[in-house]
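Note that this complex is displayed minus one protein chain, with the remaining chains in position.
Lettered A and B in written order, each chain numbered from 1.
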Amino acid sequence: MAKNVNVWIDGQHLEVPDTMTIIEVADQHGIYIPRLCYHPDLPPTANCGVCVVELSGVPVPKRACCTPVAEGMKITSNSKKLRSYRKTLVEMILSNHEVVCPTCAANNNCELQTLANNLGVDPYALPTILEMKEVDYSSPSIIRDPNKCISCGRCITVCNEVQTVYALTNSDRGIESEITTAFGLGMNNSPCVACGQCTVYCPTGALRERSELDDVWDAILDPDKHVIVQEAPSIRVSLGEEFGMPFGSVTPKKMYAALRKIGFDSVMDTNFTADLTIMEEGTECVNNLKSGSKRPLITSCSPGWIKFMETYYPDLADCVSTAKSPMSMFGVLSKTYYAQEHGIDPAKIVSVAIMPCTAKKFEARRPELSDSGYQDTDYVLTTREFLRMIKEAGIDFVNIPEEEPDEGMSFYSGAGTIFGATGGVMEAAIRSAYTLVTGEELENVEILAVRGLEGVKEATVNIPGFGDLRVAVAHGLGNARKVMDQVREGLKTKGESPWHFIEIMACPGGCVGGGGQPYGNDIASRARRGLALYEEDRSLPVRKSHHNPEVTKVYERFLGAPNSKLAQKLLHTYYFKRSISTGQVVEEVTHKHH
Amino acid sequence: MKYYRSHVLIGINETSLAAGVQSFIKALRAQLSKTGLSDEINLLETGPLGFFGKGICLTVYPDNVNYENLKEADIPLLVEEHFLKGRPVTSLMLESAGKFSPKFNYASRIVLRNSGIIDPESIDDYIGTGGYEAWEKALTKMQPKDIIEEVKESGLRGRGGAGFPAGIKWGFTAPLEAEQKYVVVNADEGEPGTFKDRLIMEGDPHQLLEGLMICARAVGATKTYIYIRGEYKLCIMRLQKAIDDCRNYGIIGKNIFESGFDLDIEIKIGAGAYVCGEETAMIESLEGNRGHPRWKPPFPGVKGLWQAPTVVNNVETLANVPFIIKQGAQEYKKYGTPQCTGTKVYTILGDVAYPGLCEVDMGTTLRTIINDYAGGMQKGFKFKAALVGGAAGVFLPEKLLDVKMDLASLDQYSAVLGSGAILVMNEHQSIVDMLWSILRFFRHESCGQCAPCKTGTQQLYRLITKIKKGEGTMEDVELMQLIAETMLKTSFCALGQSPIMAIRSAIENFRDEFIAITKK
Partner (left out) sequence: MYKEICAKYAPNKDNLIYILHEIQDTHPQHYISTEAVNEISKYLKLPENHIYGVLTFYSMYSTTPRGKHIIRLCESPPCYIKGSINILRKLKTILGVSVGETTKDGKFTLELCACLGVCGNAPVMMINDDVYGDLSEEKVEDIIDKIRGRN
């Protein structure tokens, strides 16, 4: 039972609940306490010691991040002594850090750099004690650099407690301790699913995505290559604030303009294939329901989720939709449908995707995603890489005149754009599945029950002619685990899944909270971006996938119908079982329909 | 009842085992049998004998003669001369080494009262000395709150190093309502120079168990654990036997003595980490995790093992409890000083004539301990400094030889008693060298969880190594102090807060040594 207590911070009297910590109280009242390892989204690890404050009557300073307030507490947030401790402490941390700011991926976005600058610390004040360790380049998505690690422990919390992937751990002791994977075999030889949440929370450049910018620039500057680009729904609401626009500004047309200016030959949009995915997956869902199957259908567009499923729940792989992700559908169509329509040799096409996601880099390299005859998606850039690209090109994003995308694979409905928020795929699917089952149009397209940041959301949607459709939406792999455990349990004990249709996204908040999103992507930001997507949805003339004219066209001119033989070949895939120790493929568990 | 002319006590412990005491005993028994003395001479295997000689040691009663460093080849002479003819063999005696007779203050021994007298593997021996009477009294004639009052009144303070009043600690946990409460005995004993707990557990395991039982009863814990470091093989064995014997006798188990109280004791072992001596790190280790300390508050007494209320106490602390309950708090207060009651087991090592241990009143001076209990400095050497409290301790110079060794008095000199380890250094020892060894220790044992200690212990080690090699400057010496000071204020746990004590006391009291070894 929380009760209110009286505390004083720097002489200011406050009445606050005793369940709050000093730093939470300070943040709430605009009093700044310097911090390094603390992050409001995560339970404090209290490792860095920077947030120490003085409590009257207590001889040793206490960490503000984990000391709860108590009646009569008198706190001093800054003093000559505290400042000197903090400075020496940051000097000590820097003496064990590879200080290469200008070339570090985290430059200007590094919490250590900012703190050191603000405190006026000389990075070379203390003799260096850094003993260089090997950088882990094993993963296609994430680079782990132990020489930049400050042992804040956030990645450990995220990987083990939030995502329940269990890839990262502390190893060894003292100065030799390192945050690594079991047996130090590299992230690609561990259960790591490349979700990238560790890169989002890492305060320095120790964990960052593997950059493909140079390859993309090379392709753009190669006159022989035809470079086509697609952008995920989340991108358009995650760019503006980097350039001083209000947070969550919806800027798709500036995005297209910037891409053209950078030099992409064809500027399209992933939202188109999001709508296409709904057609394919919606049809699959309806077929599943009609067959009376007791097994659920689970979405498949999140590659971190797919790898997680292959590692921890391969026994339920047959429940996962065979539909590829919107990115991969786009990739394969860019080298078949698009190539055909424009008379371009697919060998010359370089297909680039801009994603809020680090796991997409892994997805693009999955060997089976080459139904076009080539690697369907050549390169994946995260939002962070894209922002660097815009800056390198010197683009004035705020003032760039808006432009339309190229036609053919860029028109989208509101259903397509909400894919980026948790619950968005489910809502989009229901808007069309309703029509596929009943032949009627769904009146109230906004399904609020599946929106929001609650970890697992459940809803029942009545579909005339079918009955009650029970759905669940989980975001964050910890919540995915909860849902999958219940599915397993339900199938084992009752022979039926608790839900017919399940949406799972690896990242908390959905793709707007993806591992590739701009730094500082805390839960509050993710919520804001999700809301921006729903705002865009409301503003669009077309809000259902099956009303997308370009989707209708691609079926008429190329695919035939949803789940047709060609659609099966190009737009559907199969899955594997992976080793829990190494994440490597053990065997195929589902198969391609031929 | 059999009447023996002589009782010969032979100490079985880690070192005598390594010296071959088992086969020595066989040979001695054989020799006694051969000379027809088996019925007259009672050979008893016991724990530590109260003094610390080398190798295989014997004490003969009623003569009160102590032998050390015995070899099997000595047996015929020993049996012939001493046991048969009653003439102690001076050349083999402890005293012959320096014509010194260690003063064993038996009257003042609470915790070690049975060590060296009883067979530590015999529960009957323990009961025979009045053992488990306190437990019976606590369980059947006292209420838990009475037990706590008695312990509070006695003034018993923790003997692991922190010195927190035991009664008050128990008082936090006792009133809490919880499904399960625990008591954990801290037998991790990693502080360099400290082995008192080992000797208590090897010499009189039942005394520890009895204290543990009383504590469990007082706070309402039905499950208790003894966390012993993995290297203490003999302790683990002896304690396990003691626990099994207690179970067989119904001293622990369900509905003990018809009181309605259940209690079980389990041994848990460590795997080599000094930091696991910190109570929350110990709890983490017990849960099957890395030994990373937890933030306090919440304190273990409120949220500890598996988030349940847990009392963590040191071995020596609990070993004092049976006396307090049986004889009473007032009797206990007759020992020691008003602020620090009772006795303390000190381990004295280094350049003294007789390294070993003694149990004396709290507040005995360092000079008395060294001279009266350890035979003074080795012949021909002078006292320079004593490292008191282990690696997490301070250097006490000659001018502080008359300071009372208790938790309160040392405070005024910014010193701490710590675990009671005393490492004595003669005039030829180098303080800088010693400091190097201490800082190397901390670097090895830091858990690495918090930035101040992870980086700080390495910084300190690098700096002292540089200074030791003669490549350092006085700026480096000042820098060491600054870093250690920062660690004191910002480290997560007591390990990081410790190096400052050794560094500061070394520099303050032996500045000349640093000046001499550094470059201008």
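Criterion: a contact is a pair of C-beta atoms (placed from the backbone, for glycine too) under 8 Å apart; a residue touches a chain by one contact, two chains touch by 3 or more.
All of these numbers come straight from a predicted model, not from anything done at the bench.
Though it is not drawn, the left-out chain touches A, B in the full complex. Although one chain is not drawn, the whole complex shows that of A:Y32, A:F183 or A:F247 it is A:F183 that touches it. Although one chain is not drawn, the whole complex shows that of B:Y67, B:Y182 or B:F195 it is B:F195 that touches it. One of B:V65, B:I256 or B:L349 touches the chain omitted from the figure, and that residue is B:L349. Touch with the chain that is not drawn comes from one residue among B:I41, B:I369 or B:M425, which is B:M425. Not every partner is drawn; the one left out touches subunit A at residues 160, 166-173, 181-183, 190-191, 580-581.
Residues of subunit B that touch the chain left out of the display are 14-15, 17-19, 52, 54-55, 189-195, 197-198, 229-233, 268-274, 285-291, 347, 349-351, 355-357, 387, 390-391, 421, 423, 425, 429, 433-434, 437-438, 440-441, 444-445, 447.
Convention: only the chains that are shown with their structure count from here on.
Subunit A and subunit B have Cα centroids lying 54 Å from one another. The touching residues of subunit A, counted against subunit B in their complex, run 36-37, 45-50, 52, 60-61, 63, 66-68, 81, 85, 88-89, 92-93, 95-96, 126-127, 129, 150-151, 153, 170, 172-177.
By the touch rule above, subunit B contacts subunit A in their complex via residues 273, 290, 292, 295, 297, 443-452, 454-459, 462-463, 479, 482-483, 486, 488-492, 497.
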